[in-house]
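Here the complex is missing one protein chain, while the rest keep their positions.
The first chain written gets the first letter, and so on, giving A and B; residue counts start at 1 in each chain.
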Amino acid sequence: MGKEILKLRNIHKYFPGVKALQDVDFTLREGEIHALMGENGAGKSTLIKVLTGVYAKDKGTITLEDKEVSIKSPQDAQHAGISTVYQEITLCPNLSVAENMYIGRSDKAFLNWKSMNEGADKILENLKIPAKATMQLANCSIAIQQMVAIARAVDMDCKVLILDEPTSSLDEQEVAKLFNLMRDLKSRGVGIIFVTHFLDQVYEVCDRITVLRDGKLVGEYEIADLPRVKLVSKMLGKELDDMEDIKGETKPYEGSIMKEAPVFEAEGLYSDAGISPFDFHIGKGEVNGFTGLLGSGRSECVRAIFGADKILGGTVKKNGKQVKITKPIDAMKAGIGYIPEDRKVDGIIGDLSVRENIILALQVMKGFFKPFTKAQANEFAEEYIKLLGIKTASADTPIKSLSGGNQQKCIVARWLLTHPEYLILDEPTRGIDVGTKVDIQKLVLKLAGEGMSITFISSETDEMLRTCSRLIVMRDRKVVGELNGDELTQTMIMNTIAGGESSEK
Amino acid sequence: MKNKGISAIFRNQIFIPLAALLLLAVFNLVADPEFFKITLGYNAAGNPVLSGYLMTILDYGSELAILAVGMTFVTAASGGQDISVGAAIAIAGSVILRVLCGRDSRPETLRTSFLVAFLVACVVAALFGAFNGLLVSVFKIQPMVATLILFTAGRSVAAWINNNELPIISDPRFAYYGGFIPGIPVPTPFFIAIAVVIVTFLLLKFTNLGLYIQAVGINQKSSRLNGLNPTAIKFLAFVLLGLCVAVAGLIKVSRLSTINYSVIAKDIEMDAILAVALGGNALGGGKFNMTASILGAYVIQFLTTTLYKFNVQSDALPAYKAIVVILLVVFSAPTVREWFKNVWKKIVPAKTAKEVA
Partner (left out) sequence: MKKKILGALLSVSLVASMLVGCGGSAPANDPAPAAQTEEKAEEPAAETAEVAEEPAASGELIKVGIINNDPNESGYRTANDKDLKATFCEANGYDASFAYSLKNDEQIAAAQKFVQDGVDYLLLSAADTAGWDSVLKDAQAEGIKVILFDRTIDADPSLYEASIVSDMNKEGDTAVSWLASQNLDEYNVIHIQGVMGSAAQQGRSGALDKKVEAEANWNIVTQQTAEWNAEKAEQIVTSVINAGDKFNVIYAENDDMAKGAVAALDKANISHGVGKDVIVMGFDCNKWALEELLAQNWNYDGQCNPFQSSYIDAIIKDLEAGKTPAEKTVIMDEKGFDAATITQEDVNNYGI
């Protein structure tokens, strides 16, 4: 085991109303690849940002090679030898590889281009990166660009390299190349912090795992000591014992699934969002869900059902009849509603009023030449504002000035207004207050009771367990299992998510 | 409640062009009240005409208002502006003359009726609008860059349509559109603008054009997930601007019954964009207020006419318009608005307290 090069102790970070990090310790050793794991909101990115000087920590110490350091800006971090490569490539695509490697690093006004190119080529060769210094970065594949970013970081004499979701836009071969590079760097004594959602990748390349949850340290583990299922349980915060208890609980939902042709059925459906073809069906009055870790492809699946991404293949049937869904309006006309995962980007139309946001989908279905009268629109808006208890000054208020929970209720209202046969809710409860969460869950069950088919996705497993009668489990953008009836337990879910080691208990 | 009313006026978009209009009106009133004098006279053909600075504003502001309508749609939907409007007017005007005159640049009799010529110009202008729309919506090129193509080539195309001839129409009826209809002392462009505005408001009332354009302009991704087709809507906005261009082109060629390809409607796109901005509409797209844009157009002509009245060198006009742009940018900056709001709050509390009491 190498010596400890980076030690974070008692790190605290507060945001208004949120304790983002509480008393977190983190230790990185020389020549190791250390996975930093946790669900969204666990504090991973906050910790990285504290470490790289993007955020100032409120309490705690950072020790680099036995010296306490104060990191106030990303420049400080770089000078101290801490480099970061982000998921989104932050290089300049219109410059050459060498320029990208050297840009912003010299205080001198003039550069020696020749020596710069030579130096860059040497590093690239050294790291076995198949790129030339003079190539324009935009002409390189994403993986190569990623590697150039790493080369830039490594060349800046870094001791600590942080890779924040570097693999999310790479294919398998590219990932393999990247891992080779990481192993190479490791053998040179660089300590690497690896942030990813892909469990397989963690087990393929990492030596050690630190798990965070709700801004607190769960623990640091040798990879050999932490089988997948345990990792998942640590991340989700359910100890194995707790989960056994839940098993005994009765599910509040008693479905009324009719055994007729499924309301919606998909076969071999896949889109350009990188999911493997999957089969899917849902019956009348059924509530099912996609589960899996973030980035497992659960959102991409429902987006494919709704036609939100470009559909590359597969057949879709509605009430037994084949329909063609290539864009959202097709799905809407087929009676499907979709409440997207990212409310701000895909859901609300910020500057428009609550009323306009509520009627939008129905209005679009009704047609360009048939606008609702102001009275009709108001009637709809008022009805749903009352029905869902949306807290807004008036129907004229721009939706962006509402709280997250109320915005979400407006989006729910928008789709309820279209009276869909089949409604998809992707993370409808994320980032909203507990009261609204419960409201939405109750609503889902009530609607299902009235015969609506619903697909419900949530990062919170207990929410899924409370509402869904069937779960489709996903890992690494593939459907890896389906759980029914008695199988619907935290343990089973985690085992299926973890995969491979389901016998482990 | 009253206080809310006042601050609502401040928040309302139309406040900006109204304030500008008021400012200009007060300035003129103080400087020279003659500015507002309107006299009824007779023109050379013996028809009654109203004249005076205000009539000039109504006359020339109208074509700008027509363009501002189209420019507002394009701005709201695409988040960018069409800079090829002037060149497109040259094309539309050239088409009208070509259809009316045929190959003969000094025709004794016109080939066809004005209506046919105008409709052909509408089709052609809409096609050029569609070309811009295609580049912006399908090829996702920034509007200013995409329309740079027509901006560069348009006037040559206009000249080519008429074989580089400068046709002149001697029929006095053709001059009605940009001048006066016998017996009606108000400039015709004003009536044409009213017609365009009525059609626009009918369109906004009886279709979902406004809702769709705003939704796409504000959040394209989410609009798509609500079943809208952002590509088609942006495309449509450019075609609508094309139709407005055809109308403005008719007025322009009618004014002098001829055309000059290189100078007709020169730099008018900048005034049209300025009208949209002066209307308080975000040039980055999204929500729009059509009334404010139209008012903005007349305010700009008000400014131009005022400057002419005070004998400001006409090649210095752009500099004054630049000042307006600077003021607009400054006053629409969130920090400045915040500052004003605070100042307003400091002044107002005393008053509100009294009102409440």
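What we mean here is this: contacts are C-beta pairs under 8 Å (C-beta built on N, C-alpha and C of every residue); 3 or more make two chains touch, one makes a residue touch a chain.
All figures in this text were calculated on a predicted structure; none of them were measured in a lab.
Asks: Using the touch definition from the header, name the shown chains in contact with the chain that isn't displayed.
Replies: Touch partners of the hidden chain, whole complex considered, are B.
Asks: Out of B:A25, B:I168 or B:L203, which is the one that touches the chain we can't see?
Replies: B:I168
Asks: Specify the residue from the set B:Q81, B:N229 or B:T305 that touches the hidden chain.
Replies: Of the listed residues, the one touching the omitted chain is B:T305.
Asks: Hey, which subunit B residues sit against the chain that's not shown?
Replies: Where subunit B meets the chain not shown: residues 34, 37, 41-45, 49, 51-53, 56, 60, 103-106, 135, 139-141, 145-146, 148-150, 152-153, 155-157, 159-160, 163-166, 168, 179-180, 252, 255-256, 258, 260-264, 266, 304-305, 308-309, 311, 313-315.
Quick note on the criterion: only the chains that are shown with their structure count from here on.
Asks: Taking each chain's centre as the mean of its CA atoms, how far is subunit A from subunit B in angstrom?
Replies: Measuring from centre to centre gives 46 Å for this pair.
Asks: Within their complex, state which residues of subunit B touch subunit A.
Replies: So the residues of subunit B touching subunit A come out as 205-209, 211-212, 214-215, 218-219, 221-229, 286-287.
Asks: Within the complex, which stretch of subunit A touches subunit B?
Replies: So the residues of subunit A in touch with subunit B come to 306, 308, 327-329, 332, 338, 340, 345-352, 356, 360-361, 363-365, 367-371, 414.
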